Every structure is written in C-alpha cells, then in structure tokens.
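A quick write-up on the structure given underneath.
Only one protein chain is missing from this complex, and each of the others stays in its spot.
So, chain A:
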C-alpha cells in the first residue's frame, strides 16, 4: 500500500541533492532547506525548519500557512533582517542579481546585503499604520530610498517620489509629498509603502500579508494594484498570506507551509484542483470560495476529504516539533511510518512537490 521506496527515489527537491536546473536563468530566488532558529539550546525555536522553494522571473509565488507557520521568519531570513536572537542555522538562499549572477544571500556581509535590500529585493509589511516613520513626510521617505541606491539629489528624488505616488494611484500626488503618515488612511499608507518599495524597481518584491490589516474593499484595490504593477514592471513577487481566496486571485505558484516546513508547492490551479498533501486539502476545505469551486467534484473525492473539514487540533510548538511528519498529530491519514522520520519533499509531478509519504493516495 505504501511505496516509500518510490517516494524516496523521487526526492529531488530535498537539501541533500537538488538536481533542479540551477542555471535556469528564469529562477531568480532559490531557497533550499532553509532553517531559521530563535534562542539558545536547550530552548531553540525552529521557526523555519525546512523550507525549499523557487521563484521565477516575473512570477507571483504565494506562501500560505496558518499563523505561526514561519512565513514571516522565512521572508525576513531572505532579507537578512531577522529580529534579535534569530539566525539562519542551515540551508541556503540564492538570488540572481540584475547582472545575472547567482549570489548566496546568507553568505553576504551586512554591507553587501544593504546594496541588495531596497534596490533588488524590497519588502512591504502587514501593518501600514506602523510601517512608515511618523516623523518624516511620505515624500522624504520615498525619496530616501532612491537616494540610498542612486546618485541623485533630493529635488530629483522627490520628483521621482511624486511619479511613484502617481504609479500607485494616489490622487493629487504632487500635493501629498509633504504629508505625514498620520494624515493618510490605512489603504493610502499601504499604497505609499508600495511606492516606497518599488522606487528602485526591485527584481523581487516580498509582500508579507500586505492586505490583512485592511478593509475588504481596500484589500481588493491593493491586490489589483500589486497585480498590475507586478505585470507592468515584470518583477517577481513573493506574496505571503493565510487567505486562500487571495492566493487564487494573485498567485501563479503556491507554497504551503506548516510548522516551519514547506509541505507542498505547485502551480496555483494545480494546487487547488489536485492537492497532494492532507494539510493543503484541509486548508482548502476550511476555506470557502473560490477554493472549493476549483477543487474536484464531490463524486470523485476520497472519503478522507470530508473528515478534514475543518482541521482539528493545533500547530505544534516550534520548540517541540515531532520527529516525523509535523502534521501527524492532526492528520487523518497518519500511519506509524509517518512519525518514524521527517518525510522528504518529493516531486509528485514535474512542477509539483509534496512532503507526504502517502501523497500517491491523494492523487
């Protein structure tokens, strides 16, 4: 019933050997077996335990997972902006620079990393209300970004800031340059954050739940805006969210995280139609439209799917991860072999990976 052997031999995306086309010039971010830990032994929190994924040029990759699954820590690891006490304990993060060369971000000095931050990889955050400096005008905050990376003066930088504000559809942009953040609404501030992040035309934008704190109608507008800018500027986007509805709207590719590990990665439609991990399946069923509309019809569904809604139990604590599959305590398909050792992330299809030893039964 279980074909562990096959699964093992198909383990192409694990840390050990990754015969994935590394010189594929399309790949601009390659994260492999990333481990990010907080604290000192014996109380080490493995916030990110084994994260592997790829981002291609001009593509939006959504990272989904419950609260605490390590999405923010993973993205801050890429930026090398971990909070105090956090460190990259293993794995690699490689990024293709504008020049075309692939560099290991985790090996860069802070000084070298500063040239990447803002210029090649920019980030926007969940909280638009607190992410802007309350004592600086929005014009100066955007201009500062350009002046940090390009040899231009303040007047030119402010003019560029005005153009950026127009780009993110802020009305009367010229009059808003002198505004302070507290004079703007949450949605407007998030637009300013986007203008700021895109000021140097980064190749990769990391958006950590950029719409979660906003009203539903504003959320939609911001999503539209990001989608339009991503396409126009041809940049890649790593879009972090716990909302599968948002994923369906914006993502080309989806990475599902659970308890610090990537448990599944697939193109968006494929993931919604043919999830190959019980956790993804549970997420899809815990989410209303449009996820269910995209899922296979009721007739063809295995009985297990019904029992997964909603997923009972809680995410394990990052300091007490189980030895084997971290989803085992909540998984209706769990067998003893699941807990023996950590399941590898295996290719179940050419562009579809799953970290479940029983993925075949889900196909």
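Keep this in mind: a contact is a pair of C-beta atoms (placed from the backbone, for glycine too) under 8 Å apart; a residue touches a chain by one contact, two chains touch by 3 or more; residues count from 1.
In the analysis below, contacts and distances are computed from a predicted model.
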{"item": "Candidate names \"Rubredoxin\", \"Peptide/nickel transport system permease protein\", \"Ferredoxin, 2Fe-2S\" or \"Glycerol 3-phosphate dehydrogenase (Quinone) subunit A\"; UniProt protein name, chain not shown", "value": "\"Peptide/nickel transport system permease protein\""}
{"item": "Contact partner of the left-out chain, one of A:98, A:115, A:201 or A:224", "value": "A:115"}
{"item": "Positions on chain A contacted by the hidden chain, ascending", "value": "79, 81, 84, 110, 113-119, 122-123, 125, 127, 130-136, 144-145, 148-149, 180, 182-183, 193, 196"}
